[in-house]
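Only a single protein chain was left out; the remaining protein chains are all shown in position.
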Amino acid sequence: MNANGKPKLAMYWASACGGCEISTLNIGEHILTVDAVFDLAFFPCIADFKVKDVLGYPDGYIDLCLINGAIRNSENEEMVRLLRRKSKLLVAFGSCAYEGCIPALSNLTTRDATLRAAYLDNPSIDNPAGTLPQPHTAVPEGDLEIPFFYHTVKSLDQVVDVDYTIPGCPPEPHQIWAVLQVVVAALTQGGSLPPKGVLLGAGSVAVCEECALAKHEKAVARFYRPYQIRPEPGLCLLEQGLICMGPATLSGCGALCPQVGMGCRGCYGPLPGAEDQGMRMLTAIASILDVSGRPGDNELDLERKVEAAADTIVDPAGTFYRFSMAHSLLRRARTDGVEAAVPQPAVWS
Amino acid sequence: MSAKYGYYPGCSLERNAIAYHQSAVAVAPVLDIEFVELDDWNCCGATEYIAIDVLPAYALVARNLAIASRQKLSGGNQNQVVAPCSACFLNLSKVDKYMSDAPRLAANVNTALAAGGLSYKPGSVRVRHLLDIVVNDVGYDAIAAKVQKPLYGLRIAPYYGCLIVRPGFQGAFDDPEYPMSLDRLMGTLGTTVVDFPVKAHCCGGHMTQISEQVALELIRQLLQNAAEYEADAIVTLCPMCQLNLDGYQEAVNRHYGTKYHIPILYFTQLMGLAFGLPAATLGFGKEFVDAAAALNKIGVQPPPKPKKERAGKEALPMPEMAAGGLSHES
Amino acid sequence: MVAQRSAAGPAPGAFMDEVIAATPGGASHLELCVQCGTCGGSCPSGPDMEHTPRHLFAMIRAGMKEEVLRSNTPWYCVSCYYCMVRCPQEIHITDIMYTLKRMAIKEGLYRESSAADAPDFSETFIDFVNNYGRSFELGLATRYHLRHHPLTAVRKAGMGLGMVRKGRMDLTPKRINGIEQLQAILAKARELGAEDGAISQGGRQ
Amino acid sequence: MSPERIGVYVCHCGSNIAATVDVEEVALWASEELGDRGVVVARDYQFMCSSLGQELIEADIKEQGLTRVVVAACSPHLHERTFRTACKRAGLNPFLCELVSIREQVSWVHTDRAAATEKAMAVVSGGVERVTLHQPLEPLHVPIHPATLIVGGGIAGIQAALEIADSGYPVYLVEREPSIGGHMAQFDKTFPTLDCSACILTPKMVDVGGHPNVTLLTWSEVERVDGYVGSFTVTVRKKARYVDESVCTGCGICTEKCPVRVLDNTYEAGLGYRKAVYRPFAQAVPKYPVIDRENCTYFQRGKCKACQLFCPTHPKAIDFEQKDEILQFQVGNIILATGYDLFDCRRIPQYGYARLANVFTSLEFERLCNAAGPTGGKIVLRDGVTEPATVGIIHCVGSRDHNYNPYCSNICCMQSLKFGHLVKERTGAEVFNFYIDIRTAFKDYDEFYQRVLEDGVHFVRGRVAEVTDAARLPGEEGKLIIQVEDTLLGKQRRIPVDMVVLSAALQPRQDSTEVAYTFGIACSANGWFIEKHPKLDPVATMTEGIFIAGACQGPKDIPASVAQGAAAAARVLGRIHQKELALEPVRASIIAERCSGCRICNNLCPFNAISYDTARMITEINPALCQGCGTCVAACPSGAITGTQFSNEQVLAQLYGLLLLNVSSGPVQQPQPALVPA
Partner (left out) sequence: MSEPFEPVIIGFTCNWCSYRAADLAGTSRVKYPPNIRLIRLMCSGRLDPTFVLKALAGGADGVLITGCHPGECHYLEQNYKTLRRFTLLRRTLAQFGIEPERVRLVWASAAEGARLAVEIGKMVEEVRALGPLNWQGVIADDGDPPIAIYHPQSEWVQGVAA
């Protein structure tokens, strides 16, 4: 703590969309309290800080550092390592930092394919020269370097030690404020901090507990994508054939999405102890899929029936692991065969 | 709007079974169905190609399936192809089924097709026999409504032959042992249908070429039974059956010293007559065994219902036929 | 002779495995035959066959390759599928008959069968298909019958004339437009067909 | 370091294991390499299951203070109980003992000694990891209600009912037809002794009907079963008979006066008639008739009442106002003896049944032969008068055929031989039996075959291709022609006959899957009820307290059905005598504070153990109904359901242990991070 005695706050984004910052500012007038309690040490989104400012801080100088965003490139990794060294409390803030979130969906493919999708094979791209970002570019002024684009997106805790995690894409403002209050109390009034490693700003059961839609025994003959049907109001979406990740997703958001007819996307991640959110949802969905047989049925026909029902679940990996890919058991797809098939720019290998 | 189907006539319907083709084409508009002939189709290989070389035989058929799956038809039934010839029907459905069952076979057939710039995904074309379309898609009631001149008094032996009901590679539409759909169809047209016990027996197939002795005996058995049941005509739905029973009837008579004279007609020809279409458009006159005498028997009144013979009072009850069965007068 | 081969030749099951592997589609179930005789009883040409299908399967099992391929049985098969739908073991009997025909041609043994001409009928037929993409009845009938049945060909010719007169037979063959495409496909298929196990899901159950 | 003290015992099983697995090496390895996983002692021994082997474990538990035991020996299905009991004797909870198989799944199936030894090590390591996480469990105890429900009043059910009732315990015998007796009551003679079926069955029927311990509920069906072994609550619908049983004397005047003749498709197999008010047969038990509503003139058209008019009792026994009754009662055990249905021969059109008059089914033929049947026992054609001069009997109709039923129906060979004998005896006709194999494997059965051969019955080995009336050759006109390959000649034959009898397959009851569902037991793919073990537990089922007997378990003849009826009764009596039953505590349970009430699991339990508490808005599991399959555990998206003996942690610990060693490389590898147990 420096002269004015206020604790130091930092917030940094790695690979993220910026929604976490907006959600933070959405805590409303409480932002004034934050400003009153904390000194900003590093918050590039709202104030002008430079990396060299951080380099100048002694280790452990920052009291609370919120990091949102996944680790997508070498700059992300470098910065979070730096901030870890300079911070007392490091919080994985939001789904990207916690479990990879949308950026980590590219773990289902290769670095090369991701770059191609972004810079070449996309209808909205105008890139006749086929230029791809290169780590080193020779210009008259010298050698330009940009960060190295990783093959695998990682969660924050896979790179540095994390003290707390706040889930959500983005975390709900009221939850952010609740967490900040606990930390503020600890830092200013000597309150006690939660034990290291816990999830903050979330409930303890699945989203369904907070969801007001009526639930019944479930048997679903086929699934629909959201645009295909208009759900019956007031009735559990899963029962109507819309994939809702609610049963496998930690509560805390107030079940916002299902209330407006959109199945839970799963952004608060798995329940404690449930480990792999995608598999939990997969097994639940398969369990309620209403395709059974009777003794004596032809096994091949039965398999075909199940396959037909499974056909209605498009992109299972992308659906069930939409937010949790980097933190899942498998973390990424095996792409060695694919990499070999796609010629790579020599400089990347 | 009429129902559209892909149409695979097969080599026989081009010439030898031209009567079948003409009558099928003639009755189609009455039934509100439209045939769209497959582009540049080729021979299905009959029962011969597969006896020589297996993968080319499958590729030969698969070319037709590939064309059928590629050819877009408006008005539904996009993946349905009608084959009036039983052998074509069997070969097309068999190749689809075996490609589904054996991925290795499917892969090799597709590699071969690729040499001609084609591909075929097993299961994407449903092959239907013309009779199936007529009785199941159009339906007996709709047909009955179109009957203008019921064929009263004509005694018909309905003859299915083998391949349309056996083995049912894409699922059989009628019983493989004792089919009834043609019986019901002929009843709908007003004919008197005999309970033809050999209705699904073999006509001899290619044995006329391999061992005429064997073929003639098989043909004789069919004619003998039709004659015993006093059938005026045998109605068929397969060019091969028609050719064997019609073209070799004289040979049978010569070989066995018999005097059968039973015209062999296509079911579509009788449908056309019942619908009041001119006989000239239905291919009559192409048959070797002249049908004129039989057709002259057609009356304007339904024949009197034969008196049911009263069973003796000691007689034991007869079990009922399975549901949907047709009872015959004889 | 059989005894000799089983003493020194391939394992008794080898011929059966060969037949199974050469039969297209899913499982042919040949190894499941219980010798009940449903096929032999059902076969329209059963009375004229040298061996009933059931008997032939027993011979296959015993490894009597030459005797099997010399038999007229496969050639007398009319493809009526009665045996196949009735077989209690769901053996693909008709397909196996086609397999045996192909093997007999390959081994050259059919010439010793009483149905020695049958393969030529098939070959003549497919010749037209290969060249035109369509079958050609007149060509088939004249070429095949003049070669094999010159004596009865006259009578057949009578029937052929009738066919022509009735407008039921073409005098010239039709050729499809895509004949080159078809020939490319068939050539590729012939090439692939030479591989082992190219056509079946193979093996016993 | 593991907090547990684990003992590992590797069995030689003589040379059964030791010949392929280096058991000394496995034990040595466990003590050296698994020390930090908690193994404090590891031994190998000649026969661990011997009393000396067991004492070894007991001594170590006491002296070394073992808290867990792993035995590497044969399959747990053989000796799990042995070693658990040994642990219990030494004061260790039996569920803290894990038996891992290195015999059935290692030494007997592998040949490479080094690879087998390594696999044995991995298997032991899996067991060690798993047992560490085991918890002490106590079996669940349930009391056994002394009453028994028996469903089905055929010979198997009758036998079971008599055995239990004679032992002094109450029995509810439920039969859906108006009388007990089942198929056996329809037969004329029984093979191989040719006893008169009715003569041996009727006394048993009377015994059951009058037994003080038997509550006979005919014309009744079980609607639902709730509860579990020891205390099932059974709901039975007793259909209205429209006859007051307390008044009816069974005089039969009502039947006599009834003007409606109804084709009897049940008892007479469609070959004879009954009235609209009827007893199925003269010796029916109970003696009371029923009114068949569908065919009764009064019920259909509102007038007639002839039966009531002529009923001689006061008050009248005929009661048109009678309603179905719903009965509920408690039982401790249930025996299902629901029997079989006959294959519908119309499904094989080529045999001509229902098209060709003189093709008969086996059951029709039984009625023809029966002196109480529609012809008074005369074997005649469908015209009711003509005696056949030739009869063909076709075996395996709908049996041993993958198009219909792949199994052998067991009774048809003997039945067909019996038919052949009866035809010969009563008509002197020529008889042909068409068979694939003659199966006469039981006591005195082959002797009967011999006798029928001596009778002059012809045997043609070949499965009939078709029966036709289409004559082809001279001599066939007006006959039924049986076309067959005589496989012993290798020739197709056509044999003209006057009458054809189809020995039709025995099939599971049409509603067997629904019945199985009601009682919570399993059906095979064919539809037969599945026994707990095909050899060693043939009358029990997977569901505790539900037993099966007779043909509902698979085709069987009268002696076998009687034996099973008695066997099921013996099992039930054993239970009743124990008064209490200990159940394996392998159960699922819900961690209430983790349940979100999503109701994913609600539809998953076929035993109805899962229910939703609408007040607390969470789901609950009833441990007494739970059978421990674990499907709900695997389904819960919140990870809120866990299973004793098969928790995630236990399974994953075993997985971790199994992967500790690599087959191709001997030494212990560093465990993979993803697997390290918490």
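Order as written gives the chain letters A, B, C and D; numbering starts at 1 within each chain.
As a working rule, a residue touches a chain if its C-beta (ideal position, glycine included) is under 8 Å from a C-beta of that chain, and two chains touch if they have at least 3 such contacts.
Keep in mind that what you see is a predicted model, and the values were worked out from it rather than measured.
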{"item": "Contacts of the hidden chain among displayed chains", "value": "A, D"}
{"item": "Candidates D:S2, D:S75, D:S167 or D:T297 - the one touching the absent chain", "value": "D:S75"}
{"item": "Full-complex contact with the absent chain, from A:P133, A:P147 or A:P272", "value": "A:P147"}
{"item": "Positions on subunit D where the hidden chain makes contact", "value": "75-77, 101, 103-106, 108-112, 115-116, 118-119, 122-123, 126, 516-517, 520-525, 530, 534, 542, 586, 604, 606-607, 627-631, 633-635, 643, 646, 648, 651-652, 654-656, 658-659, 662-664, 669, 672-675"}
{"item": "Touch residues of subunit A, complete complex, unshown partner", "value": "55, 74-75, 77-78, 81-82, 85, 108, 111, 135, 145, 147-148, 150-152, 275-276, 278-280, 282-283, 285-287, 289, 291-297, 299, 302-303, 306-307, 309-310, 313, 315-318, 320, 328-338, 349"}
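Just so it is clear, only the chains that are shown with their structure count from here on.
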{"item": "Between the pairs B-C and C-D, the one where more C-beta pairs touch", "value": "B-C"}
{"item": "Averaged-CA centre spacing for the pair subunit C and subunit A, given as whole angstrom", "value": "64"}
{"item": "Whole-Å gap between the CA centroids of subunit C and subunit D", "value": "47"}
{"item": "Shared interface positions of subunit C, touching two or more other chains", "value": "82, 85"}
{"item": "Junction residues of subunit A, two or more chains touched", "value": "none"}
{"item": "All pairs of touching chains, each written as two labels joined by a dash", "value": "A-D, B-C, B-D, C-D"}
{"item": "Parts of subunit D lying in touch with subunit C, wherever the complex brings them together", "value": "350, 396, 400-403, 436, 461-466, 483-487, 490-492"}
{"item": "Subunit A partner contacts - residues on subunit D that touch it in the complex", "value": "513, 523-527, 593-604, 612, 617, 631, 634-640, 674"}
{"item": "Contacting residues of subunit C [partner subunit B, same complex]", "value": "22, 24-26, 44-45, 48, 75-76, 78-82, 84-85, 98-99, 101-102, 105, 115, 117-119, 121-123, 125-126, 129, 133-135, 137, 144, 152, 159, 162-163, 166-170, 174, 176-178, 181-182, 184-190, 192-193, 195, 197-202"}
